[in-house]
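Following this message is one structure expressed as structure tokens.
One chain of protein is taken out of this complex; the other chains stay put.
So, chain A:
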Amino acid sequence: MSDTVIETSFAKDTGPAVVRAEHLGLTFPTGDGDVVALSDVNLTINKGDFVSFIGPSGCGKTTFLRTIADLEKPTSGTLTINGMSAEEARRARAYGYVFQAPALYPWRTIEKNIALPLEIMGYAPAQQAERIKRTMDLVNLSGFEKKYPWQLSGGMQQRASIARALAFDADLLLMDEPFGALDEIVRDHLNSELLKLWDRTQKTICFVTHSIPEAVYLSTKIVVMSPRPGRVTDVIESTLPRERPLDIRETPEFLAIAARVRDGLRAGHSYDGEHV
């Protein structure tokens, strides 16, 4: 790989800021004291970035994603999405969210599930049909339009839920461990499909995971987080090209980035150890 390739890949990724967090903090009051889920998080996500959030459970990676989605309210600091507050961005339907579980409604067929956001947002029936077809092609689910979710495998269900998040015009895609419940083979396959999809749609993707190879394989930027209190310990800009075959995972560059992520995670843990 030549240096020029890396240069261009960087140039392509650095667009205007989509998500900007400054001194963001979130504290949950509980019965036995407050839990600091996020503490002083500063992060800028640019247009076209693929950002992974990685860290052990309790590090606040899902909470941060839910804060971007306005499903949780920060208790301090500022957060802007496309220059708007998180609530305004949600009302403007600025993002699509893919949850840990597919969350497809069992009384709707796959195409009707994908139509759900379109119905709510008031798309005309002809537009709905066109978008359903396009997104189902995009996630390779054509032919399963009339099936019910419980008639499909877990991997297909999660692909349908990605199609649902892509069906409307949101430039930001938030994904919370979408492949966490799937086996390794299906996961590899969906990861490479996700990269192709990202390339084709030019969306900005925030991706929560607890798998180091997954984070390194997918991302242009890896945010390493650690728990108690939930905070960002390292932000790693990936030097890998945008075009990534699966066997890139055996290259020295890949392994070097993975090692740095692992170091970041270990640093977070040793900090944790001082308190035990």
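Descriptive notes on the structure:
In this text, contacts are C-beta pairs under 8 Å (C-beta built on N, C-alpha and C of every residue); 3 or more make two chains touch, one makes a residue touch a chain; residues count from 1.
By our rule, contacts and distances are computed from a predicted model.
When the unshown chain is looked up in UniProt, the name that turns up among "Sulfite reductase [NADPH] flavoprotein alpha-component", "Spermidine/putrescine import ATP-binding protein PotA", "Cytochrome c-type biogenesis protein" or "ABC transporter permease" is "ABC transporter permease".
Only one of A:H23, A:K73, A:R93 or A:R266 touches the chain withheld from this view, namely A:R93.
Residues of chain A in contact with the chain left out of this view: 69-71, 90-91, 93, 95-97, 99-101, 103, 105-107, 116-117, 119-121, 148, 150.
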